[in-house]
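Quick one: structure below, then a few questions.
As you look at this complex, bear in mind that one protein chain is not there, while each of the others sits in place.
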Amino acid sequence: MNDMTQSNLERALKIVGTRPARPDGVDKVTGRALFGSDKSLPNMLVGRVLRSPYAHAKIISIDTSKAEALNGVKAVITCADFEDFPSEFVPNGEMVVNLKDITRNIMAREKALYVGHTVAAVAATSDEIAEKALGLIDIKYEVLPHVLEVEDAERPDAPLLHEDMITIGVEPAPKKASNVAKRVEFGFGDVEKGFAEADLIVEREFTTQQVHQGYIEPHACLASVSEDGQADLWCTTQGAFVVRNFCSKLLGLSAAQIRVTASEIGGGFGGKTVVYLEPLALALSRKSCRPVKMDMSRAEVFTSSGPTSGAKIWVKIGVKNDGRITAGDCVLKYQAGAFQGAPVGPGAMCAFAPYDLENVRAVGYDIVVNRPKVAAYRAPGGPISEYGVESVLDEIAIKLKIDPIEIRLKNAAKEGTIAPYGPKLGPIGMIETLEAAKAHPHYSAPLGPNQGRGVASGFWFNIGGETSSSITINEDGTVGLTLGTTDIGGSRASMAMMASEELGVPMDLIKPVIGDTNSLGFNFLTGGSRATFSTGMTVVRSTREAIEELRKRAALLWEVDLDQVEWVDGHARLIAGDEPKTMSLAQIAKQAGKTGGPIMANCSMNVTGAGPSLGTHIVDVEVDTETGKVSIVRYTAIQDAGKAIHPAYVEGQMQGGAVQGIGWALNEEYIYNDKGQLENAGFLDYRIPVCSDVPMIDTVIVEVPNPNHPYGVRGVGETPIIPPLAAISNAVSRATNIRFNELPLSPPKVLARLMHG
Amino acid sequence: MSKTQVATCINGDTHEFLCDTHQTLLDVLRHELDLTGSKEGCATGDCGACSVMLDDRLVCACLVLGVEVDGKEIETIEGMSSGSGLHAIQQKFIDLAALQCGICTPGVLVATKALLTKNKNPSEEEVRFWLAGNLCRCTGYDKIVRAVLEVAADMRNA
Partner (left out) sequence: MAQLILTGSLKNLTKGVGAFNIQAKNVHQLVGELKQICPVLAPLIESEGFAVAIDGEIYQDILFAPIGENSEVHLIPPIGGG
């Protein structure tokens, strides 16, 4: 911990930790804020996509001539308009991506691999013409057998999605291709020995279904490529720079040729970290030399953008009679969708991460199936694996007659614990969240008939990554901040707050904006709970640099050495001398031109030192024994935020994540028919929680500071979606005395178990 | 296809436009009149992001045809704040952080105003059921419901 950090953590904070109005609030409540599909350009065309009706089919031929001949059609594109790439992993920010797969996901080449897979796209002068043109594209398919579930996909006789896929991570490498892309393993100790020492062993299988992030704003973009190859792209994304890099590679344009501006974003939760429409719109615009706007319908969002994996998992835990875990073992099989890349690695890494274990193993398989390629969804991979572990732990607690919080306390990870993925953990708040849960009045409140109370914890790493931001001091004493991470839920507010805290000027003098890809150095996307942590780090550093410059200017004007000037509450102050002499930021700014020029500072760095965030949730459910319907009666989410910069938005992340978890646990699932078509591609049938489905979500913010951040920030966005799955399943199991091991706990499934055990 | 001429009053101003018979009111607002404050989350009446008032009735603009609004009065989110500043509901949503991404917010605000016109003292349950047609994926609804209850109380005491 450096001195600056120390002094910040100890000094009294004026702005950080309060709840000011967000800078973009008025735009958002008046309808002024421009989201992905809210922008238009003169002479603009409409782009539409033709999608595969088959779950698995060879593309024999594509004839676009009739569509091209239609009056009003200005461009038609297929895979022939995109360069192919060899199978090779290349970095894009902190992501490692395989361009061979990405170019095939945005536009099918040899085969269509899921219903909804893009096979062609058109740009036309109107929606109607574009629609008509899609109908004129003639594609000959050879339909192949498809596979949707991991247990079918791994059979030796399963239809192969990729004929050349050899499982990575198995020694010796298999000779035969399969749908298993990868095997990973984490852990240490000797699980067999641990199980031999156990007094009780519980071993269970669990199933979870594919679920979608369900952002309310569909994917949308507006691309304009001019005759000289200069491209402007406006789109809804969690990372403008990441989009720029994807598109420049896919289209063979240089990074300097593409300027990406992120629109306001109507939710992402991980789903807007990859590209779908953006390269298509650019290609259509390049071909037609006119601006092209594209957006997805809700049905397209469900069938063709990335949800997260459905999975089959197996968990085995051994304990002593006192509840101390002797060994934990799990096998995770996650659906990747049509291309490899299920979040099974992080799932395996965090499965047992809330606990301090001597013998632990987590094995994961990344398995391709004929479903859309998964994308990140809040704490990717974590909710599924931790659901299994937290459920088994609850069953053990019941069997041993130990309180579920006590059994967790007994095994809780703390500073110095070796994480299941190897390294030692720094300070973390697992014990603190458990203690807060135990002390919460919710935990001791009486339950009614048919009600049950469930508890579960969750762990997420949090990340740092490449980040760049800048600060300018205007000559009237106001301040501009340019940030490179998309503001998805109030980060402009927390950045302005940190700058305000550092500078000692009111927050309303600070104007934060999100810059385009030309205004800053590379920024990795908003995701992994990194924005407040990483961008906050660069904002604090650049603000401190600006303060240094302000002090220098004051020293010049006073004709003293720099060390004679300190910065206090928005003013330079002369340290020596009898007369207290001060100069305000505005006074210094006014003379900036005469004292050396405009004052600005920027900070670009690859941020490290993110601290994991732990959470514990308590939920009361009531089970209707007639219908099998589960109602959430009371909910409390407790989480270690490190430091809450703007507590209202931290609570908001916790509440929103908890309710997404409630949806995952109770209702949400992709339902396919035997042709591999999604049967519930709309909000009516894919039912996310509505306002009347949930109670108030009580929150408790625990603050165990992250020593690596000037204010102790950890990042909070991912963790809250993890505990609800097991907490709810545990509550239903306790309410009914039946162990549930399948999600979602929808009424028919619960009723069937109530009737048949 | 011939277009139909439609005359309507939107947020107090008269508007005349030509519209295809299959065009929805949401299409007309967003694409013909550049009133992009009403959002499209589904176009099938399931998300409420397109909520507007049509002659004092709360409707999903994606379920109304443009030609249907001839001679009617429409109020959208763009008409909620008056010249003198934000409506109390809008201010309360900002103050209580009842929005994160803000895509659902226009619809939620229009629906809330409609509720509070009919029912000045709604219970939490009434708020939850009234807003059940307005999906929000970010907030978990907690702060939205609190903002509605609080602003209702403020407006009663005003």
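Observations, loosely collected:
We just call them A and B in the order they show up, numbering each chain from 1.
FYI, a contact is a pair of C-beta atoms (placed from the backbone, for glycine too) under 8 Å apart; a residue touches a chain by one contact, two chains touch by 3 or more.
Not measured: the values here are computed from a predicted model.
The chain we do not see here touches A in the full complex.
Of the options A:Glu171, A:Glu559 or A:Glu626, the residue whose C-beta touches the omitted chain is A:Glu171.
Touching the chain that is not shown, out of A:Pro156, A:Pro423 or A:Gly597: A:Pro423 (per the contact rule at the top). Across A:Gln230, A:Thr608, A:Thr627 or A:Asn673, the residue that sits in touch with the chain not pictured is A:Thr608.
Looking at A:Pro380, A:Pro404 or A:Pro647, the residue that reaches the missing chain in the full complex is A:Pro380. Seen across the whole complex, the unshown chain contacts chain A at 88-89, 91, 94-96, 169, 171, 183-188, 213, 268-271, 273, 343, 345-346, 349, 361-362, 376-380, 421-426, 460-466, 527-530, 606, 608-610, 708, 717-718.
Rule of thumb we're sticking to: only the chains that are shown with their structure count from here on.
Centre to centre, using the average C-alpha position, chain A and chain B are separated by 29 Å.
Of all residues in chain B, only 30, 34-44, 46-47, 49, 76-78, 80-81, 86, 90-91, 93-97, 99-106, 109, 124-125, 127-129, 131-146 touch chain A in the complex they form. Contact residues of chain A toward chain B in the complex are 19, 21-22, 24-26, 28-35, 37-38, 40, 213-218, 264-269, 297-298, 488-490, 646, 648-649, 651-653, 655-660, 682-684, 688-694, 696-697.
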